[in-house]
Every structure is written in C-alpha cells, then in structure tokens.
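Missing here: one protein chain of the complex. Every other protein chain is in place.
== chain A ==
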Amino acid sequence: MAQAQAHSGQQHPIRLYLVVWGLLFVLSTFSYLVDYLGIQGYPRWTLIIVFMMLKAGLIVAIFMHMAWERLALVYAILLPPLLVLVFVAMMASESHYTIFTRLAFLGGAGP
C-alpha cells in the first residue's frame, strides 16, 4: 500500500500526454520533411539531430516520467549512455584510418 501511495505522484493530467503526442507528430513530420524537401549537407544533419533529440527528450521526460523521478535514478540511467559518445569518437577515428588504407593501398577496392 505504501508503494501505491508513493506512486500516486505519477498522476498527470491527460491533456499533458495529448500535447506531447501532438508535438511528437509535428516533430516527426518535420524530420520527414527534411528528407522530402531534399535538404543536404550540414543543414540536413543538424536538423535530423535536433528533431531526434527533441523527440527523444519528450519521450523520456514525459512519457517515461523521467522529469518526475528522483535525481539519483535520473543520473544513474541518463549519464552512462553519454559514454557511448567516447566509443563513437574512437570508431570514427578508426574508420578514417580504415578508409585511408583502402584508398591508399587497395586503390579504392575492397568492401
């Protein structure tokens, strides 16, 4: 029973969910338009990332209730994935080396 008491905190007005739902639809439409309108290069990548992060933020914060959870849980769950960025940097550097060797020694052949 104490548990049920503790979680009555996750009662939010339905309107909030409907607004977020609508925002997610709008943001998805924007993401799709980036491709539909054929935006290329850096503007494309920037827009894709911005819309992606906004959608992910809304889902995690509102739908998954992270905005109302205790800070210790928020940090324990949201900080570790940031370390993936270190891995991204390592693999990007490795990829540059791989394509350099493929172009320099295989004449652009290879997979």
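Convention: contacts are C-beta pairs under 8 Å (C-beta built on N, C-alpha and C of every residue); 3 or more make two chains touch, one makes a residue touch a chain; residues count from 1.
Note that contacts and distances are computed from a predicted model.
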Complex minus one chain; that chain's UniProt name from "Cytochrome bo(3) ubiquinol oxidase subunit 3", "ATP-binding cassette domain-containing protein", "Cation:proton antiporter" or "Ubiquinone/menaquinone biosynthesis C-methyltransferase UbiE" is "Cytochrome bo(3) ubiquinol oxidase subunit 3"
Residues from chain A at the interface with the omitted partner, ascending
3-4, 6-8, 10-12, 14, 17-18, 20-21, 24-25, 28, 31-32, 34-36, 38, 44-45, 48-49, 51-52, 55-56, 59-60, 62-65, 69-73, 75-77, 80-81, 84, 87-88, 91-92, 94-96, 98-99, 102-103, 106, 108-111
